[in-house]
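Only one protein chain is missing; all other protein chains are in place.
Now for chain A:
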Amino acid sequence: MNHAAILDEQRSDSVNPLALYVHWPFCVSKCPYCDFNSHVRDAVDIDAWRDAIIADLVHEAALTPGRPLSSIFFGGGTPSLMPPALVADILAAADRHWGFAAGIEITLEANPSSVEAARFGDLAAAGINRVSLGLQALDDGALAFLGRAHDVGEGLAALDVAQDAFDRVSFDLIYARPDQKLADWETELARALAFGTGHLSLYQLTIEPGTRFSTLAAKGELTIPGGDEAADLFETTRAMTTAAGLPAYEISNHARIGEESRHNLTYWRYGDYVGIGPGAHGRRGKAASERHKKPENYLAAVARNAHGIKAEADLDPATRATEALLMGLRLAEGVDLAAIAADSGIAQGNLIDARAADQLAALGLLTRDGTRVTVTEAGMILLDAILPRLVAI
């Protein structure tokens, strides 16, 4: 069975899945490549945060009644720094207010340090059944460059603990690092695949604005592989993961069949998700919401309003359809134009540029099968150039 067939089957399980994202914004230190909403604080008042996050959760639950959660994801920041009891309390509140769908996936992002590995058992006991480990590299020099506190030995030890403690384990690697040769990456990736996890997130290093790396790049002190080199690295990655039985189901995500991140699939399939915690985004029906980013502002907002929303607005049909396309086309399964048309009210023929679609198909970058449009293996690497041509809205 291929990805698409499996995913279709999963989809039929819960017709209207609801995903919950919980953002824990604190880190021990800030990594030079990371532009996520993360903050370093000397002390964190756990009780205050428990109250705030749960209040925020209650607010959202009231707006989405009768919809059991199909997945929960603790992201950050560094959510593995959360006390397991706090995780347990939040999960209990979620269960109380929404209820869990059968086979719920509950993921937590974790740093592969010995300190955090020591808590994996408690986190599992609290209800976490999947972890995503920020291993990032299997090379000590690269880990130091990426500003990570752990070394390879410590990271692999944590991976071991995680594989014992949790049903499902994934880990992240960052590749296309400065001066990384194709042969080196092949060796590193082969080693990574041998650990036998069912899921891998493999990201090409991207220089994000507002990070230390972007300052270095602007000064000319940091260059990452570009053009042909980056393309070779990408293609090799896909070939090797496919050969190992973990083909890409999304641009940077690889899994054994059935081991895909259901939570992230909700984003890419443009399903509904609730986002709570600082800076979290949500899509609830037509409404898009965004929480206050700065931890202190978030706490103050919850104290004032009993929720952390900074802005909330209904998205117009064109925006919803566009978002559905740009997220969905990242997936190997592609998008169903009929579904997007039904949700947005925009006619199928007006969603994509038919002439561009024909040209892209002739170039082998796109396939159309009935109402389904899929970017091909060859097209994925060019997705950002394809989208502005294809999307007609």
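General remarks:
What we mean here is this: a contact is a pair of C-beta atoms (placed from the backbone, for glycine too) under 8 Å apart; a residue touches a chain by one contact, two chains touch by 3 or more; residues count from 1.
In this text, contacts and distances are computed from a predicted model.
Not every chain of the complex appears here, and the one that does not is recorded in UniProt as "Elongation factor 4", selected from "Elongation factor 4", "3-isopropylmalate dehydratase large subunit", "ABC3 transporter permease C-terminal domain-containing protein" or "Ferredoxin". The chain that is not drawn here is touched, among residues A:Glu323, A:Asp343 or A:Glu377, by A:Glu323.
Only one of A:Ala157, A:Leu193, A:Ala231 or A:Ile257 touches the absent chain when the whole complex is considered: A:Ala231. When the full complex is taken into account, the listed residue touching the unshown chain is A:Ser252, out of A:Asn129, A:Ser252 or A:Gln348. Here one chain is not drawn; of A:Ala288, A:Leu351 or A:Val373, the residue touching it is A:Ala288. In the full complex, the hidden chain is touched by chain A at residues 21, 37, 203-204, 206, 227-228, 230-231, 234, 251-252, 264, 266-267, 273, 275, 279-283, 288, 290, 319, 322-323, 326-327, 330, 359-360, 363, 365, 380-389, 391.
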